[in-house]
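For reference, the structure I am asking about is given below.
With one protein chain held back, the other chains of the complex are shown just where they sit.
Labels run A, B and C following the written order; every chain starts at residue 1.
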Amino acid sequence: MLKVGLLGAGRIGQVHAAAIRAHAQSALVAVSDVHEPAARALAEAHGARAASTADILADPGIDAVLIATSTDTHSPLIAAAVAAGKAVLCEKPVDLSLARARACAETVGATPVMIGFNRRFDPNFAALKTALDAGEIGKTELLSITSFDPAPPPVSYVKVSGGLFRDMMIHDFDMANFLMGAAPETVMARGSALVDPAIGEAGDIDTAVVVLTYADGRLAVIKNSRRAAYGYDQRVEVLGAEGLLQAQNVPENTLVKSGAAGVTHAKPLWFFLERYMRAYESEWHAFVEAAQAGKGYPVDLHDGIRALAMAEAAARSLETGAPVRLSDV
Amino acid sequence: MLKVGLLGAGRIGQVHAAAIRAHAQSALVAVSDVHEPAARALAEAHGARAASTADILADPGIDAVLIATSTDTHSPLIAAAVAAGKAVLCEKPVDLSLARARACAETVGATPVMIGFNRRFDPNFAALKTALDAGEIGKTELLSITSFDPAPPPVSYVKVSGGLFRDMMIHDFDMANFLMGAAPETVMARGSALVDPAIGEAGDIDTAVVVLTYADGRLAVIKNSRRAAYGYDQRVEVLGAEGLLQAQNVPENTLVKSGAAGVTHAKPLWFFLERYMRAYESEWHAFVEAAQAGKGYPVDLHDGIRALAMAEAAARSLETGAPVRLSDV
Amino acid sequence: MLKVGLLGAGRIGQVHAAAIRAHAQSALVAVSDVHEPAARALAEAHGARAASTADILADPGIDAVLIATSTDTHSPLIAAAVAAGKAVLCEKPVDLSLARARACAETVGATPVMIGFNRRFDPNFAALKTALDAGEIGKTELLSITSFDPAPPPVSYVKVSGGLFRDMMIHDFDMANFLMGAAPETVMARGSALVDPAIGEAGDIDTAVVVLTYADGRLAVIKNSRRAAYGYDQRVEVLGAEGLLQAQNVPENTLVKSGAAGVTHAKPLWFFLERYMRAYESEWHAFVEAAQAGKGYPVDLHDGIRALAMAEAAARSLETGAPVRLSDV
Partner (left out) sequence: MLKVGLLGAGRIGQVHAAAIRAHAQSALVAVSDVHEPAARALAEAHGARAASTADILADPGIDAVLIATSTDTHSPLIAAAVAAGKAVLCEKPVDLSLARARACAETVGATPVMIGFNRRFDPNFAALKTALDAGEIGKTELLSITSFDPAPPPVSYVKVSGGLFRDMMIHDFDMANFLMGAAPETVMARGSALVDPAIGEAGDIDTAVVVLTYADGRLAVIKNSRRAAYGYDQRVEVLGAEGLLQAQNVPENTLVKSGAAGVTHAKPLWFFLERYMRAYESEWHAFVEAAQAGKGYPVDLHDGIRALAMAEAAARSLETGAPVRLSDV
């Protein structure tokens, strides 16, 4: 039984708390949050105790911590939790600063740390990866990722988010790394503020296209928008020598209504809590399994840093208008 | 070059005229109609001449006639055209009276006559038949036919139509015969007037379910409605020992709109002229090919009579509430 | 917190145990089974105790029982549990004997008992029902239910199952009642043993079509097969005056592979444990909510008896070849 301390009782912390509880081999024992009442409420709901982060890290009865705090605390908490001998699952991104993320990796050294790129555990993307690895479409040539949020966040959030590439597309960079099995050689970004002019005034973009090139000539395209009126649009397709693999959106249900206005299917699941609920559960299963086996995690700190470097490269490319070599960031 | 006389210049006659003209090995030379101006207009549009039916049958320069007149004239015209030595393609049904249809067949004797069950030539149903014959789902077990018109005909038409089974479901009876490769043993019908009470007052139904049983235990279900608000619903599915084959509707186009109201695809093609345009062309190709080769037609008078007998059985079953053996009609 | 005793630790009992545990307002406290080690294993896995059924019923600390034992014990256990003052959720069917089921209802009297017609709680069928009730397709006219199992059960099971209508189609009878909002007037059945001759030798069928007629002229068709090589086929469609509503199958994932062999989507979820996992959870939520509120259940003993009467009528119709009035059974 893995005894778990949860750092952060916000929206995503609550998702993780449910996954920890539902797993037959893990137990939520303590919850911390900068807002203590939030920690207390979540702890009570799951039969755990509220505690400070320091207490959790110091408690020898706690085997693992799940870091679901605000982004700026991720890398220091990773370092502290590893120093305290805990198994660590940390939400993405590792840090908004590539330098700090790299420093964190140096501090941590050889100890594996799992990073919460939950989409790798989505059953649809996981099935696509399995099919790729099984050679179902032969040699891969061209990857396309469509990743649109249903609605933009408040501009106040945008200002502290690190920007679209570090905050939103970072998931897609990791997805590209996951599916292509390699880091790209160059990153080329184009973007605009089309959804909300205030996002542009805040110095960010809300609509972007990034093209990645790989050493062996393969190509990838990532499209992001902060708004899709029909809900969370999360699609991947890969062209290979022998065919095409697509992971399509997951509809709310399978209802189809045919009427004078057309043949209408349900919309995609609205946002990440709906779409990736099963992914969070599978992610937690993978963490528990690896933590108990003492083996490496399926997605770790180095994956987190690689995705962050790609975000950094994309941001530079957007500024300069030219492609950026990943080795230059 | 097959020289063709067209009997009947109504809506379906016009469809056939275009198919005759478009075929590289047939030419439309004459058109007749009870309403002479209609014959003239259609003839002119295709560089043919208007003529009386008698003249067309008497003209030794005409090789084939296509009978697209009103139903009550079908069987006498078949007999006359065969007597005149023409190759004959006659629209369905052969007759509203099973007795007259059988008498027609006796008169005609061994001479083959093609009956216009156009749906056999629809590329989707034809592909389904090919897949069945290739054994793609193993032994067939259960056939389902969904066949809904977009909107009911005027009650005036219903009154002279011979009723839903002879006028509308006759296509589905032939489809069952086509796909199952055998005539059923029993026919069991249920029906109501739900779409338009006036149809019920006219002694007919507008919504029906018919179940067919076969000597080897196989089953078939046919569903008819005179109204589908979304357009012509023409679907077939067959369950077999190794899987399921479905021929789905053909949408107006492949456009998909995702918005706040859902994910909306185009409606099915509106009615038979839209949906079966290619079927009419293929039907004509099959007729020309068989007529020129002097070989049997892919669907003939006996198929027409078989479907009519099933309609007769269904009508009796609806009346009595009990299944009717096909051999009893 | 609803304290629950689970009677029956088999496959479906295990599903229910997980749902009871996952619910924030219910706790599994005891499990019984005719095979005591099974009860013990399941109890241990969920922190409950193994007990005899008599002990569970006698325990005043237990508020509710979930009956997931073999069918022949359902109606006596319902009566006993009601007598013991427990809230009761019993798996379908109430009994294989309509007479015994009715006797059970008389014994139970006014006390509500929930029957486990899980499919009403499937999110897809529930969404269809909601859309119907909202008038999205106007007045309903024609219901079609397709319900195929992936593979036939062993003949040994078939022999004690009560036959296809009571064992398998009973779910579809209840679905018809749920969606049509009324019991049918007549039931007409056709069936064969096509999947496995041994099923026929055992006096049962494995492929069936049932047509229901309603007092207001509406129609329904139910199709069953014990085998669909591609998995559990669970589809419903309803034609109404203003359109068509369909609840389609739920695929294993959203992966699509396009290759030389075609464009291949994932198969439907394999069987009821996969397809209806969420339905079982929702069913349990509905039970807990109603039990705590002391209000009626969304599906009760009378629904169970109605479905059973339809199965009885279908069995008679299959024997006699004629439709059977529901009021005659």
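Definition applied: a residue touches a chain if its C-beta (ideal position, glycine included) is under 8 Å from a C-beta of that chain, and two chains touch if they have at least 3 such contacts.
All values reported here derive from a predicted model rather than from experimental measurement.
Undergrad: With respect to the chain omitted from the figure, which of B:Pro76, B:Pro153, B:Gly243 or B:Gly321 is a touching residue?
TA: Here the residue in touch with the unshown chain is B:Gly243.
Undergrad: So which of A:Lys223, A:Arg278 or A:Arg306 would be touching the chain we can't see?
TA: Here the residue in touch with the unshown chain is A:Lys223.
Undergrad: Among C:Leu219, C:Ala266, C:Val288 or C:Ala313, single out the residue that touches the unshown chain.
TA: C:Ala266
Undergrad: Given that one chain is not shown, which residue among B:Asn124, B:Ser161 or B:Ser317 touches it?
TA: Answering carefully, the residue with contact to the hidden chain is B:Asn124.
Undergrad: Can you list where subunit A touches the absent chain?
TA: 137, 139, 141-142, 144, 146, 148, 188, 190-195, 207-209, 211, 213, 217-219, 221, 223, 225, 227-230, 233, 239, 241-244, 321-323
Undergrad: Pick out the residues on subunit B that sit against the missing chain.
TA: Touch set of subunit B with respect to the missing chain: 22, 24, 45, 123-124, 127-128, 131, 136-137, 242-250, 252-260, 266.
Undergrad: Touching the hidden chain in the full complex, which residues of subunit C are there? Just list them.
TA: 228-230, 233, 251, 257-268
We adopt the following convention: only the chains that are shown with their structure count from here on.
Undergrad: Name the chain with the Cα centroid closest to the overall protein Cα centroid.
TA: Centroid comparison flags C as closest.
Undergrad: Among all residues of subunit A, which ones touch two or more of the remaining chains?
TA: 257-260, 266
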